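Missing here: one protein chain of the complex. Every other protein chain is in place.
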Amino acid sequence: MTIVERQSTTVERRAGAALTVRGLRVDFTRDGSTRDVVRGVSFALEPGRCVAIVGESGSGKSVTARTLAGLAGSGAVIEADEISLGARDLTSVAEHDWRRIRGKQLGFIQQDALVSLDPLRPVGREIEEALRLHGWRSRSDRRRKAIDLLRAVGVPDPERRALQRPHELSGGLRQRALIASAIALDPEILIADEPTTALDVTVQAQVLAQLETAKARGTSILLISHDLSVVAQIADEILVMSGGEIVEQGAANDVLTAPQHPYTRRLVDAVPGGHTRGERLAPQDLTTPNLHLPRAASAERDDAVLEVRGVSKRFAGVTAVDQVSFTLGRGETLGIVGESGSGKSTTARIALALESADEGEVRLLGTPWSGVPERQRRSLRPRIGVVYQDPLSSFDPRWTVGRILSDAIPADAGLTRVERTRRVADLLAQVSLPAETRGRLPLRLSGGQRQRVAIARALATSPDVIVLDEAVSALDVSVQAQILDLLIDLQREYGLSYLFISHDLGVIHHMSDRVLVMTGGRVVEEGDADRIFRAPEHPYTRALIRSLPKPV
Amino acid sequence: MTSSRIRRTIAVASSAVMLSLLAACSQSAAAAPEDDDTIVYAHQQEPQCLYGGWIEQAYISYQFLDSLFSLDDAGEAVPWLGKSWSRSDDGLTYTIQLKPGVVFTDGTPVDAEAVAYNFDYWAAGGNSTAQVWLGGYYESAEVVDDLTVEIHLLRPYARFIENLTQSYFGIQSQHALETRTDEENCRAPIGSGAFVVDEWNRGENVLLTRNENYTSAPANARHSGPAYVEQIDWRFIAEGVTRVSALRSGEADAIYDIPAVEWADIVDEGYSVQKFVTPGRPQQISFNTTRAPFDDELVRQAFILSLDRESIVDAVGYGVIPYDGNGAVSRATPGYSEKAAERYPFDAERANELLDEAGWTGRDADGYRVKDDETLEAVFPYDAGTIINADGASIFQAVQEQARATGFKVDLIPVAPSETWAGTYSGPDSYDIKAGYWTSVNAGILYVTWRQSTDDDPNYANSAFYDDPELEKIIVEANSTSNVAEQNALYGRAQELIADRATSFGLYDRLSTLGVSSRLAGVWQEHAQGGPTFYDAHFVD
Amino acid sequence: MTVIDVARATRSRARLDPALLASLAAVAFFLVAAVVPGFLSPHAPTALALDEALEPPSFAHWFGTDQIGRDLLSRVIHGARESLLIGFGAAGIAIVAAIVLGTLAALGGRVVSAVVSRAIEVVFAFPILLLALLLVSILGASAWTQVIAVGVSTAPGYARMVRGQILSAKNAGYVEAARALGHSPRRILTNHVLPNAIRPLVAVFTMALGQSIVWASGLSFLGLGVAPPSSEWGALLDAGRAFIMQAPWLTFIPGLIIVVFALAATTIGSRIQQNLEKGE
Partner (left out) sequence: MTLTSSTETLTTEPKPGAERGGRRARRFLSRISGAIVVLWGAATAAFLAQAALPGDRATAIFNIRAGQAQERTPAELAPIVDAFGLDDPLLLQYLHYIGALLRGDLGTSYQQFRPVWDLIGEQLGSTLILTVTGIALAWLVMVSWVTLTAGRGARLKNIGSAVDTVTASLPPYWLGILLLLVFALWLGWFPVMGGGGLAGIVLPALTLAIPLAGFMGQAVRAEYERTLDQPFVLSARMRGMGDLGIRIRHVLRHASLPAVTLTGWALGATISGAVIVEQIYSRPGIGKTLVSAVGAQDLPVVTGVVVLVAALYVVANVLVDVAYTLIDSRLRTS
């Protein structure tokens, strides 16, 4: 691959750069074999600026970040023409001196504060620890300072929060506490590795706002993310990494609006949203016919395949689903969007009759689906399929793909053994998996392949409805693009109805004909997808869409 | 790398901790108090009560209970609590004169009434072994005056007084027996002995302290008045190796039962050792004569002849454990018959002939003899850990292996203590051969072990289930005969009869051994049962 | 639960695994010894040689001789049969009981599962040796008793494991997926729940085998095991104890054999388990 160099950036050492990296290479040696994970990364980070490294999993972006803090991990072999922090050369720093640099000159924020803060210790202690390790004043001063820091990052009631442990805080508060511990000593440089991943979109906006604040104070930020829309918010300069190399590097706006490198282009194109509706997200490979995807205009609202009427569900006194109603028409995609805890997954399980509702009624293909014995439902089950976020756990670990699919073909299909085998082959072909996948164990497949197998299994019963519960949430954006394309292909071909559940507004907008917005177990808004995204009515929907990062 | 420095620091720190721990421990081990006023004695088995009918109880109760008489080196009963005794001409009444002025450690006097009470107490089962000895002979005890008591017998028993020297016949305070609970009398019996039970830490030791007012030393003791040492720490250490090591390390001043394999080393290392062959029934094997195959005398004889008993005992016993071919009484017993002992020398050829003669002519695939499709098989349970020690178990395995050569299939069954005490392998239907010993001071034991069993008066101690009126007659006659030579001749006849009938054969004599540190002098084995006596013991430097 | 931790702790890279090879070799050796002891053993296990008592290990007697001159190597080899039979029997009883109880506890009705679960917990509350001692005193000391006592005493631990396995299999994603496909509970049980719950038991059985021999030897050590002249390893160890000063090999070697076998069984079991977890 060639590195696309843009004129606006140079990797020459610039006077006053907070951090300069030239020709960074990281190899990992394990069991005698060497893997080169980072191959020649160079950039300069100036005070008060934000450089973002963007890439998919395995691109080497996180290793780059850790290497800059001297924590590449065991077995790492690091080479660099230059790494300097201000005027200090970091290539030959002893571990002992690293400890003085970390926390004081380099702050570090990781993904998911639930696991990035010690779950057994109060968050205040973690912040105090950052101060203590660098010998900052007295214990009581540190305690006060920790509370001030929490207040500064926008944690309400910081005195009380400081005494709580991570699991007692919401995701947003946790992430802020983590930021507080990282900026405790006001380091010149803040490295943020996926700081908003796994956060709800509203929380994500708050966290990004915190980073903006830090930046405004003059802190340099190195942002690591897979999410182009997050990067678009605060980065001044973007490095696109793939396979350990920088494939494109330049001013943020240039890279995002006019990507030069094919990889960057693919990455940018793969991001779903309103503007991508009806379009393919992933480039076509040669085996499938290159079709432009028309919107499934044939959706028939009148032919309701799934009706949900006023269902409610309580768990241990907490209402998870409250009076939810909707109708899913044949060939239609109904998106349910909401943040964690909104009740969208419980709604999906009720729709699947895997959970019984306390109140209300569900009808599948006009037949009562809720409130009847499972025995009675069983014959109808093949008509409604499901694809989960984590397909691996939904496969019996002992079974090959072939057996999983064969097992899913209904017995009353009356197929002979040979026909069955052929049907399995057809299913694999339908989800664009090579035929030899049949003999493999799901454990040995990639995430995207597994999700294809899960879709093939759902198809095996020739269903009318497929419930997709966060079905693409765990996938890299380019793989997500392929799966979303596949789902649309299949819908068009078989007239499937999708109940599409996601927290990702972009994905929902891309996929859905109609959208249900849920929060706190209730449906707060329902309507045509474009209308909802263009002109949200409910205040919550408005807040949600406002916090959505600006489209790339 | 900095982490290696840390690693080293931890290693140093933790090894320092371990070392100081070890040092602290070994220091305190070395600094164990060398108290010259306490004898640490390591015994083997811990009884359930400090007084009772088991020899392990007799050993310890000897320290704090005085008997009426003591057996001296020559086997004569000499005065202890009893000053003198006399026998009526018909041999039915024994008159015993007590020493004056002796008191129990609870302050009550040792008088005729207390002694008479003790006799009735034993006969009623207060001590099961004493009860067996008195059974069939004892009638009543009569208080003549304060210090004179008459014992009336049902029939003459010439060696009656000698039997009273066993610790089962230790005299206890009547007051204590009458007023205290069973538990108290079990834990700390009250006698008039040289020591008093101070404390019993079960599972660990019994602390015996000196009776400062002791006046009633037996005539064969080496001094009078209170004992020399203040305290005996009577430990219970089941493992022979541990006892020997404790003696070597100085943790124990004296130990009981030196394993045969250690004997020579202990002697070489300068410890004084004492060995007492207990009189009475030796460690023998008796045949169940009530069922096949050993209801046939020829088979019994063949079994005995097939064993090279002497070689086995010499090998396992390292020349310390004496071989004894006599199955009736041990060589330490008055009236011992050498002839009975030598009746069955190792003769495999003869054994085979006898078995052929008895009809056990077939052989099965494993080489065992067969008759009428029955294998020549013997069930051989033994009381592992209680009656039979490790050496005994080795000897039995060798017996099993040798008997195999002539075609006997011996099934060795170690019997757990629970089954031992529940009598699981004690009925006539439960075994073919059985091992066991029974200590006594004379051949009177033959009455206990060979008396016929009747419905009215069953004798379960007759482990051969061999009811022979002739044998019993000889034994009863011997018991009643006061002329020693005549009596011994009669006992000899009884032994030979037992040997002829091959109802029992001897293996080895039961030993009571002591190992004593050279710092400690004056420990001796009493002559009724061979237990250690610490009354005269004192430390020398 | 604990066994899985063991597996995790001993996890290492696959490839050529010397520990596994050594373990397989050791177990194979003991299996051969158990099946055809005469093939390996230089002497008869009970042959007396009264003039060669307590000889230290030498070329003629690799493991030395005991107090009546029997060859210890031959006794160890012949003892393999008895030790292994006891081990297999006890592990078998434990695993079968564990499967039955664990299944009842996990899948029985409300009452049955509550009662059985509680019962498992009650028995699990007893220290293994205490339970085994009770059983030995009921049944009398013998090889069979050892088998039953050790099997029954160790069963509750495995029963808990089976119960946990079944419950976790029951709540696994693939069970819900099968339900969503409209499969019947019976089909789900036989196709998914039981096979997945029972599969790890192969590994557990192997480890239980090693543990059973250790516990059974413990009973022999307390003098509550098989009868002499049997050369079951625990009995050998116990018998050697009286000669520890003069002939430490009589105690050391049988103990070492027990440890080697238990280690080998544990190693093999944990490797099986790792492979199951890796999905091989």
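Every chain is named by a letter (A, B and C) in the order it is written, and numbering of its residues begins at 1.
Simple rule for what comes next: contacts are C-beta pairs under 8 Å (C-beta built on N, C-alpha and C of every residue); 3 or more make two chains touch, one makes a residue touch a chain.
Predicted model only: the values in this text are computed from it and were never measured.
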Taking the whole complex into account, name the chains on display that the unshown chain touches. A, B, C
In the complete assembly, which of A:159, A:419, A:436 or A:528 touches the absent chain? A:159
Pick out which of C:33, C:258 or C:272 touches the chain that's been left out of the picture. C:258
Contacting the left-out chain in the complete assembly, out of A:178, A:321 or A:364: A:178
Among B:352, B:375 or B:420, contact with the omitted chain is made only by B:420
Tell me, which residues in subunit C touch the chain that this view leaves out? 2, 5-6, 8-12, 19, 118-119, 121-123, 125-130, 133-140, 210, 214, 217-218, 221-222, 234, 237, 241, 244-245, 248, 251-252, 255-256, 258-259, 262-263, 266-267
Logged for subunit B, residues touching the omitted partner chain are 2-3, 6-7, 10-11, 14, 17, 21-22, 24-26, 28-29, 32, 42, 46-49, 52-57, 125, 128-129, 181-183, 186-187, 201-205, 235-239, 241-242, 245-246, 249, 251-252, 383, 387, 416-427, 458, 460-461, 463
Please output the residues of subunit A touching the missing chain, sorted low to high. 66, 69, 71, 74, 96, 98-104, 106-108, 110-112, 115-121, 126, 129-130, 133-134, 157, 159-160, 163, 165, 167-168, 178, 181-182, 191
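In this section, only the chains that are shown with their structure count from here on.
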So, in whole Å, the Cα centroid of subunit A is separated from that of subunit B by 85
Touching residues (chain side subunit C, partner subunit A) in the complex: 13, 15, 172-174, 176-184, 191-192, 195-196, 199, 278-279
Can you list the subunit B residues touching subunit C in their complex? 239-241, 244-245, 259, 261-262, 311-312, 314-316, 384-385, 390-391, 393-394, 396-398, 400-402, 404, 411-416, 418-419, 424
So, in the complex, the side of subunit A touching subunit C is made of residues 31, 352, 354, 377-382, 384-386, 388, 390, 392-398, 407-408, 410, 441, 443-444, 457, 461
